[in-house]
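Heads up, one of the protein chains got dropped from this complex, but the rest are sitting where they should.
Chains here go by letter, A and B, matching the order in which they are written, and residues are numbered from 1 within each.
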Amino acid sequence: MTGTIKIRIKQQDDFTLIRTLISHPMETGLRKDKETGKVIPPHFIQELLISLNDKIVASGMLGSAISKDPYFSIRIDKAKPGDTVTIRWVDNHGESDTASVLVK
Amino acid sequence: MTLSRRTTLKSFISFFSLSLVGGIHPAQSAWPKTAFAHNNYKDALQAVTGDNPLIESQEIYLKAPELAENGAVVPVSVSTTLSDVKSIALVIEKNPLPLAAKFSFSEETEAFVSARLKMAESCDVIVVVQSGIQYFTTRKFVKVTIGGCGG
Partner (left out) sequence: MIRVLSIAVLALALFAQLGAEPTVDLQTFRETYFKHFPDLCLVDYANGVYAINEDAKQSWEAIEEFPPYEIAIDEGKMLFQTPFSNGKRYSDCFADNGLGIANQYPKWDRKQGKVVTLALAINQCRLQNDESPLPYKKGDLANILAYMADSSRGKPTQIAIPTGDPGGLAAYEKGKEFYYSRRGQLNFSCATCHIDNAGRRIRAETLSPALGHTTGWPVYRLKWGEVGTLHRRFAGCNKQARAKPLEPQSEEYRNLEYFLSYMSNGIPTNGPSTRK
């Protein structure tokens, strides 16, 4: 999967706000297809990594109770213009995606 | 599942030329399958705290709606004035799989996280904050209705 991660950086007085919206079904594996009656297999992001330049500043171990098209927000010590924020996810299928933005 | 873990570890090591951050390094980032498989919230809590006691705290601010707009997407945010916060975990009391997430932070990151959760029914959203070597908690009851016309 590519192009699934949107990142928004907002510089506040004391911190940098990092928000992300990820396009992912986050299927629990507990639902049944209405038409076929079969269980829809689980397909959800398990690991989330947020890095500033080359350093991981936050990571998430996630379960399927995170909503579809997940959103996350964290606050880090003030980043400098030119710093890079990178977000990466890996799901239970072993699929992954990564995106980066420059801090302005 | 094994293949996925291998791929995961490989991708972590190859992608990040890491300076090891206290508490966060590749070997620890294997997904804790057992913790996420618990169907009882008490077991899920224990998976987070280990044998450590869970201490009620007034210093954790959990923002969640009184009545969820829709149980599929319940926005919550957690902040805390506790010091040296290593992680914040979210456990949903009556979900079939109560452990929703565990976020770990480096020193550069504030003790704050916001996420959107699925809630199967009205129950408590429970937060566990690891502050130093101790575990603190608070909870908030969120009402969830099923069905309805949407108003």
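One rule holds in what follows: a contact is a pair of C-beta atoms (placed from the backbone, for glycine too) under 8 Å apart; a residue touches a chain by one contact, two chains touch by 3 or more.
Computed from a prediction, not measured in an experiment: that's the story for all the values here.
Only one residue in the set B:Ser57, B:Asn70 or B:Gln134 touches the chain that does not appear here, and it is B:Asn70. Only one residue in the set B:Asn39, B:Asn52 or B:Thr145 touches the chain that does not appear here, and it is B:Thr145.
By the touch rule set out above, chain B reaches the unshown chain at residues 63, 65-70, 72-75, 77, 114, 116, 145, 148-151. What chain A contributes to its contact with the hidden chain is residues 6, 8, 19-21, 23, 68-69, 71, 73.
By our rule, only the chains that are shown with their structure count from here on.
Inter-chain spacing, taken between the CA centroids of chain A and chain B, is 14 Å.
By the touch criterion given at the top, residues 15, 19, 26, 28, 30, 46-47, 49, 51-52, 54-68, 70-77, 88, 90, 92-94, 96, 98 of chain A touch chain B in their complex. Those residues of chain B whose C-beta lies close enough to touch chain A in the complex are 1, 3-4, 7-8, 11-12, 15-19, 21, 24, 29, 31-32, 35-36, 72-75, 77, 92, 95-106, 108-110, 112-119.
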